[in-house]
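Okay, structure first, notes after.
Missing here: one protein chain of the complex. Every other protein chain is in place.
On to chain A.
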Amino acid sequence: MAVDTAPAVTTPAPSRQTSKPTPRWRGREALTAWLFILPSLIGFLIFTAGPVVAAGVISLLNWNLFSAPTWAGLHNFARLGPDPTFWSALGNTAYFTLVSVPLTIIVSLALALLLNQGVRRVAVFRSLLLLPYATITVAVAFVWIWLYIPHDGLVNAVLGWFGISGPAWLISDNWAMPALILMSVWKSFGFGMVVFLAGLQAIPQQLYEAGRVDGTSPWNSFRHITLPMLSPALFFVIVTSMIGSFQVFDQALIMTNGGPGTRTTTLVMYIYRTGFENYDQGYAAAQSLVLFAFIVVITAGQFLFQRRLVHYDN
């Protein structure tokens, strides 16, 4: 398992080993250490690490929670192949991720650049723009259903001013997913914006001044100074956004309930349905491991890519 690929990490501060304790002292230190660790460790083993191992075991069982489980071997994984809902859920999740992540990054970066133009009261704008990120998804999902009301809803009323007759959004085969994506970008862009803004503020002004002396155009200074200096932050936001969008659930459950048909059924929603509506725990566990595998592959791919593109100034 990928041990060192936690997205939030770059380099831990070096731990100095100055004191060389005597063996007797070291024994007491070990005892102290265990006392410090134990409250966390007991809970962690029972409720986090144990369930991870159990997920692997449950995925090999036929189990509906009510009767005794029977051994299924790899049957639950084999069932995924001919299951059209699984493929549909996988496709929908990929669609959601591939559109919402680039959009979120672009919006976040554009707003961070805007706020970094020496605007007065940046903190006020920043807080207000971060507000959607700090709302309850279920609650704001209701408002978005209201905004997307077909014909005369607010979104279509505004489109009407421009002579566009808007689609039926959440009940439309082709527009339900874009509607969810737009809502999700609105909900999450604040996170990236704050990270980028901090990144922009950390870029030394001398770099831009040097560029100005050399007559560099604004676009070139963005490409050759801002983007490379911002690349660690960009990388971090891309990785966390992709992991987050692969787990999209709340807004899809509330706004479309996976429909129309299975057009907006996501992987996590399908896991929920399989496990808690069809009580097919073994199959649901197998699906969750496939979700995990996708997240590992995406993240590992990004870390390989990072070596070539991300600039760390150590």
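In the analysis below, contacts are C-beta pairs under 8 Å (C-beta built on N, C-alpha and C of every residue); 3 or more make two chains touch, one makes a residue touch a chain; residues count from 1.
In this section, contacts and distances are computed from a predicted model.
Trainee: What protein name does the UniProt record of the undisplayed chain give, "Multiple sugar transport system permease protein", "Succinate dehydrogenase cytochrome b558 subunit", "histidine kinase" or "Glutamate synthase large subunit-like protein"?
Mentor: Protein name of the absent chain (UniProt record): "Multiple sugar transport system permease protein".
Trainee: Check each of A:Leu80, A:Ala94, A:Val140 or A:Leu207 against the chain that is not shown and name the one that touches it.
Mentor: Spelled out, the listed residue whose C-beta touches the missing chain is A:Val140.
Trainee: Please identify which residue in A:Ile37, A:Leu74, A:Ala210 or A:Leu309 touches the non-displayed chain.
Mentor: Final answer for the missing-chain contact: A:Ile37.
Trainee: Among A:Phe47, A:Trp71 or A:Phe162, single out the residue that touches the unshown chain.
Mentor: A:Phe47
Trainee: Tell me which of A:Thr70, A:Gln117 or A:Ser165 is the one touching the absent chain.
Mentor: Per the contact definition at the top, the residue touching the missing chain is A:Gln117.
Trainee: Would you write out the residues of chain A that touch the absent chain, in ascending order?
Mentor: Interface residues of chain A facing the absent chain: 1-13, 15-16, 18-19, 21, 26, 29-30, 32-34, 36-37, 39-41, 43-44, 46-52, 54-55, 58, 65, 109-111, 113-117, 119, 125-132, 134-140, 142-147, 149, 151-154, 186, 191, 194-195, 198-199, 202, 218-219, 222, 232-233, 236-237, 243, 246-247, 249-250, 253-254, 268, 271-272, 275-276, 281, 284-285, 288-289, 291-292, 295-296, 299, 312.
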